[in-house]
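Note that one protein chain is taken out, while the other chains of the complex remain in position.
Here the chain labels run A, B, C, D and E in written order, and each chain numbers its own residues starting at 1.
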């Protein structure tokens, strides 16, 4: 994944997404003629996989003055501990005070998604994980959600906009709607094969009408060596995908000579269910994780002024002065 | 709150936020010449306060053909039960299939936020609740988050962009940064009073440097009847705001004749802590809730085709045909 | 169910199944010339549905002297409480002392099975329950197990020997082995229909090769009004039978006009799972319960001498003299 | 313990204990002229100590044809894991299909009892354990229950019929009834000593009328070196046998010079109570276990056809073809 | 119980038991010439049965000046709630400041004991409870402990010094040591009967050497109508006293015509065990409670200055000024 400059929406740049008390503070300080150089530090409220700093850097590079600014931060994707300072800005307060809300929010959501993705990846012990949760978040953040999942070590993601941010080929198989409209799994797979370019992997969804094992055998027989994989997505109403089902489908495919066919598992997959598959040595080729990643709770970041014109200060409850964190690197 | 048409971002309209498998399905169906009229139903995966349907209506009114379409839905803000159908679309599949991801995501996030807000409001038993969580979500969704909180019965919200959607005056007091830069709570309050228009309520933050009770008395003495309220935001490092603190500050203010001064409580407020304040009869005037609302998990919605050209159908695990839900009303 | 005399095996009658210390006691007492008339009471160690007294009566009628004996007992199938006396024998000790082991054992096993069956029946709230657990107990007790289940209000049982004791027609559908050997569910059902007498209900097993809903529709189409029911027995490896599956199969059958086809549910059914089906209002026609009934723990009975030649006595820890229990009726 | 051929009851041999659906299957297959050579595997539903295969071998040797049959199995008494195949039969289906119920039931009950016995033996860490539970199961299975307990490493058992199967001398002391009728513990012990052959160990029951320590001293004084042991069986109403009681009785016996007298402990003994005695270093000589062994839940076995005429097959949810288990040895 | 003036030890009166910081405060205030009239309130840290105020009144009546003092308090033995003010003193600080430690300590210990006693009495539902815990607290507080237990509704207590404070006849039976030295329970009871005045009730301890039921019958036979009761005190090593034991002893006594003999139960008795006896309808005549009462944790009282020279004041965290509690009555 190549890091690139994020586009910052106009509403953020003009301050519309800020808490209104920050707007009022700008007015008061201007009228009072107060605009000191301050140090503000952003601290993580929980441990996880740090994410959102590239987007934040794009924002800061647009708003901070070229001189008199100094920005230090941890690296995108690094591990972060509870209470650790992840970002430090030194600049005149008036140049960035309004953006405290947006910076905290960007880091909070992105770090939340990346952390959840990383938990799945760690649980999978080497089996690849795909981010598949676009349908569970507001479309305005689908792109950064998928980007964060890839920062959390997912190998691919399902949304087009996310793929544009990560530079990866979007992943996916076929919707149940397609099979329902064409009316039969085998015919759907053959249509897919006819109309998709050769570089798109043929992965068949095998639980729309029939038993998964039966359907898997049918599509393997139809596409033979052109079939890249089958995807198990048994609904909860039918007990969901179980480790035993993966074992059985694998065994039936292998007995018929289709050893090359991968098995994708989706549907309510989360770290604890991944652990069950791993413990039962179920031969899963790829996990597709949706809700667990995209529903991840944000990891709160708190912003505190620690120095004013070089003098240590802090509100009650915080320790005055700059924190010591050798993992910060200067980014602006 | 007047309902208004939401602006739908261009990336959503062109399909960039869709799962790529939906894009592929469009291609295949077009090449096969398949485009039946279908009924798709959207079902809630958990109970809560339904939200996001106004934004969805805006989207659908732009993409569905004027004739041959039929959209039924539950009302914004109504209670929804697990397994209940909340939206039903009948239209040619090609006209809306691509937007399944965006529709599910809009309903999921919005319903999640509205539900969390409503839990706080219910716990508060009549004490007003303000949405204050802009800093904990990505700025791209701050507006819809605050809008959803108001659908969940919050009386106000803190972001400018949210206020534009809800038509309410944005709420807020003053940031700790302001007090730190001016250097003293009383001087800050006096500056606030000088520079803010008279209609902005004077609410002082009283925990920046000193004990809350001491500081509350000092600002009350300085602004007297012009002081609308004080806000308690004790950090966790100092034990957070407790019911006993509210009782004590109220008693000290009343003993000095400042009965008109409201007490706002913020900082880690959630339904269980609200219940503690209510059970202890703490005289709170307003609760400001941040993380609990904005970190709310989305409530998943599943989309299923239930009819194709008037014929009941469903994938395995679902019951074919249109569900019976008399609470749906036609919206398009 | 008509009560009948049980055949008592020779090994029991000759005392081979007794604890050897009872044999020794017989020898010692004979040599000492001691043979008082005693009262022995049998007390339940836990509450439940009392069973086994008919078999015990058969035994006692063969061994006790015609005169000088008196036997009181609770009725087969009545509720029994912990600590309640269920059987009282007054007779010369030498005539029955040896059979203490067999009497306790008969009551313990039978009451255990009847109690477990009754828990299922109570949970099912009117939906019939069948005893299907012959394969989980030693064949030497299959008959009394099934008999006890019927005492516990099961409407039928699966073993031939059990049916002979209860006088009911044995219940059952068809084994998976039959479908595997014939090679197809529909062909199996047609063969069943050809070779079974008309009074045997046609109940098809629909999970051998295909998805249950698909197979159910196929057999309904093949046998039409001659199909009495289908049996769902989804293995745990496929998630087991769920309430949602029953709802779906019912809906699909009804939509095709097969309202007359019953749905039998089997496979790991126990009271807590029955409650789930009932709470979800799943349209189950019959529950078939196996392991839960036949694996039921025996309910221990203790035997105590309470009178010797009309004088109250008891070992340490028991209260001397006859217990008061107006629910006992004289049976011999 | 020498393995011997079990007598198979006539009701089993004629198929009366079978599920009636197996009888029907026989009829249908015969009418259809279907009788393939099949492989059926029996798999354990839980881990434990495998038992019942000797009895099963007796049955199979009587029903399978001399040629064309092949039976593989694990050894009586070996450890078995959940999901492990314990028995594999290859033969024409018509020759053994009817006996699936009896084979599963024999293995289930026997393995359940053996496993429970083994848990007690393991907990006792070298202190001998006796099977004493005949009074808690139906007399028709007392023999196989005691046999299974000995397979699970009990050193003896209490029933005559069980001793005939195991070839061990039956164990036991004296019933409370005997003491009650003779009227005094010491007189009972003297009578026992008078009338029993010298090879029967003199073990006195010491809790019928008096405190156990007092009574133990009295019988030791009466029989002196002829006393082999005393048995503590304190009823639950008196707090049951405690480790402290064993320590105290041992100390009192030793202080009076009766170091040769063993202490037997009975009454509600199970693995967790055995562990308490062992942890408290209570000087128990022998544990007598009743209810825990004879009430053990059966360990379910499932029977699956895995090959028909040499072709791998299986019902949905099972893996087709013969399982790999190098621990199976050919027994027929 | 008649209330009487408690003797206050000299060490308390001279201030030796005070925290030394109070001594220092006296010195500093004297040197600074500061001695205002103050109001100090004592607040309960938990709910319970208030006790110790009579002893506190004795102390205050000795140290406070006759004029200018005012003392209000709740009544000895009344229910007190957490956070309730139980004592209010208005007087010159120098006259009583030193005694804050002693007053808090007196109320804390006494209220703790009275509360524990009351829990036992409430659990016993009308069966009398005796305080028997002198051996589990330091002898210096045995008197006030027993006094507090009687305030908590015990009907009697075991120590001489406690009886002097409560004016009740001391309770008790006989120690095990006495039986051991005389060598036999019946002989001990006869000696007791010979040497004790007729008004002392004859209650025999029946578990020293023999089984309780056997011994109880023996002493009843020896003293006949002169026997008032027997006391069951089975040690934990023998399973403790159980409800079943009480039932059995009661039944054996009644069967022999000793209906007039009471049953006292002691040994590890606490509210939860009392509830077991009550639930099992065990015919207990008297409970003797030791450790549970005398080991009761003190209920902390905090002392706060609420007024100085008529002006409301309080330290941070407390509400300034006198609390409203209409249950306080003036006692000095």
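Everything below uses one rule, namely that a residue touches a chain if its C-beta (ideal position, glycine included) is under 8 Å from a C-beta of that chain, and two chains touch if they have at least 3 such contacts.
The structure presented is a predicted model; accordingly, all values stated were derived computationally and were not measured.
Across the entire complex, the residue among B:159, B:234 or B:266 in touch with the chain not shown is B:234. Of the listed positions D:75, D:169, D:255 or D:276, the one in contact with the omitted chain in the full complex is D:255.
Remark: the omitted chain is touched by one listed residue; of B:32, B:214 or B:262 this is B:214.
The residue touching the chain not shown here, chosen from B:43, B:110, B:188 or B:242, is B:242. For subunit A, the residues touching the chain absent from view are 312, 316-321. One chain is missing from the display, and on subunit E it is touched by residues 9, 11-12, 15-25, 27-29, 31-32, 34, 36, 38, 40, 93, 97, 100-102, 104-106, 108-110, 112, 132, 134-144, 158-161, 163-164, 170-182, 191-192, 194-196, 200, 207-210, 234-238, 291, 294-295, 297-298, 300-301, 303-305, 308, 313-318. The set of subunit B residues touching the chain not shown comprises 209-211, 214, 234, 236-240, 242, 244-245, 248.
The rule is short, and it goes like this: only the chains that are shown with their structure count from here on.
Between subunit C and subunit D the centroid-to-centroid distance comes to 22 Å (mean Cα coordinates, whole Å). Each of the following residues of subunit D touches two or more other chains: 209-210, 234, 236-238, 316-318. Viewed as a network of touching protein chains, the structure does not reduce to a path, ring, star or complete graph. Pairs of chains meeting the touch criterion are A-B, A-C, A-D, B-C, B-E, C-D, C-E, D-E.
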